[in-house]
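Removed: one protein chain of the complex. Kept in place: all other protein chains.
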Amino acid sequence: MSFGIRFFPQEASSIAGSVDALFYTLLAFAVALGLFLTVLVVGYAVKYRIGSAADRTGARARSLPLEMAWTIASLVMAFIFFGWGAVLFVRRDRPPPDAVEIAGLGKQWMWEFRHPGGQREINELHVPVGKAVVVSLASQDVIHSFYVPAFRVKQDAVPGRTANVWFIATQPGRYHLFCAEYCGTQHSEMGGWVTVLAPEQYASWLGSQGEGESLATSGGKLFRALGCSGCHGNFSKVRAPGLDGVFGQPVALANRQTVIADERYLRDSILVPNKEIAAGYQPVMPSFDGLVDEAELQMLMAYLKSLSLQSPSFPAAKNEAPQ
Amino acid sequence: MSEFRKLTLAYIGLLALLALTVGSSFLALGGFNSALNLVIAAAKTAVIAILFMHLASDGVLPRLAVAAAGFWLMILFGLTLIGQ
Amino acid sequence: MSSDLASASYLAEGAGPRSWLLTTDHKRVAWLYFVSLTAFFFLGGTFAVLMRIELATPAGDLVSDDVYNRLFSLHGIIMVWFFLVPSIPATLGNFLLPLMIGARDLAFPRLNLASWYVFMFGSLFALASVVLGGVDTGWTFYTPLSTLYANGFVSTAAFGVFIVGFSTIMTGINFIVTVHTLRAPGLTWFRLPIFVWTLYATSLVMVLATPVLAASLILIVLERVFGIGIFNPDLGGDPLLFQHLFWFYSHPAVYIMILPGMGVVSEVLPCFSRRPLFGYKAVALASMAIAVFGFLVWGHHMFVSGQSAYAGVVFSFLSFCVAIPSAIKVFNWSLTLRKGEISFETPMLYALFFLALFTFGGLAGLFLAALAIDVHVHDTYFVVAHFHYIMVGGMVTAYMAGLHFWWPKLTGRMYSEVWGRIAAAVTFIGFNLTFFPQYVLGFLGMPRRYHTYPPEFAFWHILSSAGAVVLAIGYLMPLLYLAWSLFRGAQAPANPWRATGLEWQTSSPPPAHNFDRMPTVTRPAYDYPMKGLTEKRSDPVEDLV
Partner (left out) sequence: MKSPTTSIAFDRPARETAADSFAMWVLIGSEVMLFGAILLVFMFARLSYGDAFAGAAKHLSLPLGTANTVVLITSSFAMALAHMYTAARRWRAAGWALAATALLGVVFLAIKATEYAREFSEGLAPVLGAPFIYKGPDPVHAEFFFGLYFAMTSLHALHLICGVIVIGGILALWPRTIEASRFRRVQAIGLYWHFVDIVWVFLFPVLYLINR
């Protein structure tokens, strides 16, 4: 189209349209205001150029009503756009309940993704069309940022914490995946493609990726290998809380506060166990900081979440690679 | 020599406050220890600023500077903490 | 006051290097800054041109990725800290602030000179990192990249910036104290020229924000050199904390980089419209409002960083609020032209271009402040376009306006009006050609700090690169004709533009002690003699002195 020159980005996700609606409305406002001001200033400049015969009587150097008017008008416009943007934004925090959860790990300089069925890919991400996908992002070294322009989504992957980004792809196709946060030498090469497949194709793609072990299963193995089960298992001698169904549930802490056992909590429980002690237990759990890397942490999380039958947002158990 | 007496009293007051902070830290007050420490530090600051630095008597400009710094410090702390 | 009665100009007080390098005359210190800043501008500009040449093709063919990363890092660092932050305050501000308030000098002339030495020391220290091998962290020094992974000379550069911070604080303190204590009799706050107001507001930001930058840079250097893990997640530190500290400084700092420009334009527009500034009080107070509210919005650089959605909403709201005082100013400037007698000398052209470019950059800021849009365009060329529109299109253009406006005062010479107008037009065209395509690029999803890029972005990048060449010409022209005017320009009268303001009441160039007779002030600012003004332009203190 138009000699191969692009003016608009592709819209390929469920939110792209609503973000663009805001963008174009704001653009229309900006252009209209810009035109108005241009006409005003150029108009004055021509009309009142030096030596012109324009009528200059009745000039004023201030006008309270006028100043009030434009201040209030600007405020109103500002609030409208603020509210609109904010409403769209807070949806980011609420992924649909039945989303496929994919673990994304950024490292200098590649993206590594692992599907619930254990399929692994690098700088490529295959997702089904029309189905919500949550990418839970972590980073092994510096800050990276997961960016798919066609989906209008972006989220930084900050070392030391996990962050989620979700989308529902609406158009099959191949879309750019970028790393948007500057991360060192090969920042511009860090990225690849997101391939959106029709559901059947997606299923056959998953199948063709070989018999991967599911993330939760790997996590379960780790759970035993690292000795977690020694304490948290059913027959352990150490008194440690059982972890079945802990994810998403409120946990009472020794300091009389209550927190929701979200990803941050689980992560801290493994890396900094002394930070929040579960009420009624001794702080004997050792820190696993340095013993597990980000990828293993993601597996452990997947396992812990898979123990939560109540948690609707984790489909790993039923999503074992469909053959 | 009233100026001298004022300064001496301030000095003694500061030492007393110091004793108070150190002493209080041996009581188990939970979260209140830190709060108390900060309150005492603020009290000491007030003594130093008003009696040693003549904050109250040096005209408005110094107070303006202090108020500005306090205000901005509040912004820094407040808005950073809401991000957490 | 006629110039032939005046005593010898400050330029005649000796010409040897000693008389310049040891001067405490604010007017000469302004020149010291001016010369160094010009050098830094062209150095930073050269890096920019190299970047643009590299980006003319999608492949990375001119320089390697490491070199490219060093180019934009140094471009950003130099342009922000060694050029734009000190630009107008340290040159025009230094020269004019005492003149505008009718003082003999700044409150602390030696501190003023010291600030230049500190500036030179710090900036050359940072430049040493270029010689050693460069920095590759971007101007933002994000951790943990800067502390653990960057392979450049980060500590050297950060330390240099840290030192330059001192010079900024010194200037800020000097200006604040000067404005408070050295105003001429009768010069009440609401008679001050807007330029003075904006310098005051700028100084406030300088004094209160710069130390936070200093703190974050100290912590970075400590972390690199001593291994303290404040921002290192492996040691329990928090990388986002650095971003909070950095932007707590850097967002207010962007207002350091625009307020003085707004001040200049508020002088130029009334002068060439021969009208008082519309809504003087609102403009003055809006400057203060920008300085204060500017501290409340830093989180808008971190919408997708992982800070809570709640914080995102708060910061977005505050960002929209901080746009209001700027909006007020834009409308007031526009209305100033109404019923004026407008002429279009070079400073006026630049000022009008400022008005257009600042507005476009500011409106783009609204896109960025709107959360859902920022998620898409954050860290893309949309942001690059936004800030170049404001910083280059706004501030640098205002700097050019001010430079041309006060050049006769600074040097006692007139430059070539024809060349001035041509250069202004070339800059305007080149600027838009360079940076407008970047808005489109950003909306299309082109990330910033990319050394190579997918070919479908090539068209807009080529336009932008072509524009950069035109822009470079636009900036080279003033360098030449202004230099030429120093030797060949016509002698300037004391007040070539028939402007108001105390600085025009002394000779061009002014004598070393600024005024032969210390002025008293009896009238409001911008008291242009006009036909047909309805209200009586007086203020309550008019007959105070």
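Brief remarks follow.
The first chain written gets the first letter, and so on, giving A, B and C; residue counts start at 1 in each chain.
Criterion: a residue touches a chain if its C-beta (ideal position, glycine included) is under 8 Å from a C-beta of that chain, and two chains touch if they have at least 3 such contacts.
Predicted model only: the values in this text are computed from it and were never measured.
Seen in the complete assembly, the chain not on display touches A, B, C. Among C:148, C:245, C:410 or C:426, only C:245 touches the chain left out of the display. Although one chain is not drawn, the whole complex shows that of C:167, C:216 or C:359 it is C:216 that touches it.
Seen across the whole complex, the unshown chain contacts chain A at 272, 274-275, 283, 287, 289.
The chain not shown here touches chain B at positions 3-4, 7-8, 10-11, 14-15, 18, 21-22, 25-26, 28, 33-34, 37-38, 40-41, 44-45, 48-49, 51-53, 58-59, 61-62, 65-66, 68-70, 72-73, 76-77, 80, 84.
The chain not shown here touches chain C at positions 98, 103-110, 169, 172-174, 176-178, 180-182, 207-212, 214-216, 218-219, 222, 226-230, 235-238, 241, 245, 248, 513.
Just so we're on the same page, only the chains that are shown with their structure count from here on.
Per-chain Cα centroids separate chain B from chain C by 38 Å. Centroid to centroid, with C-alpha atoms defining each point, chain A and chain B lie 44 Å apart. Multi-chain contact residues of chain C (touching two or more other chains): 240.
Chain contacts: chain A has no residue touching two or more partner chains. Residues 60, 65-66, 69, 136, 138, 140, 142, 144-145, 148-151, 233-234, 236, 238-240, 273, 275-282, 303-306, 309, 312-313, 316-317, 320-321, 323-324, 327-328, 330-332, 334-335, 337-344, 352, 355-356, 359-360, 363-364, 366-367, 369-376, 378-380, 440, 443-445, 447-454, 456, 459-460, 530-535, 537 of chain C touch chain A in their complex.
Only residues 4-9, 15, 18-19, 22-23, 26-27, 30, 33-34, 37-38, 40-41, 44-45, 48-51, 54, 56-63, 66-67, 70-71, 74-75, 78-79, 81-82, 84-86, 88-90, 92-93, 108, 141-143, 145, 147, 149-150, 152-156, 158-161, 163, 176, 178-189, 272, 289-290 of chain A touch chain C when the two sit together in their complex. For chain C in complex with chain B, the residues that touch the partner chain are 180, 204, 208, 212, 240-241, 244, 248, 295-296, 298-299, 302, 307-308, 310-311, 314-315.
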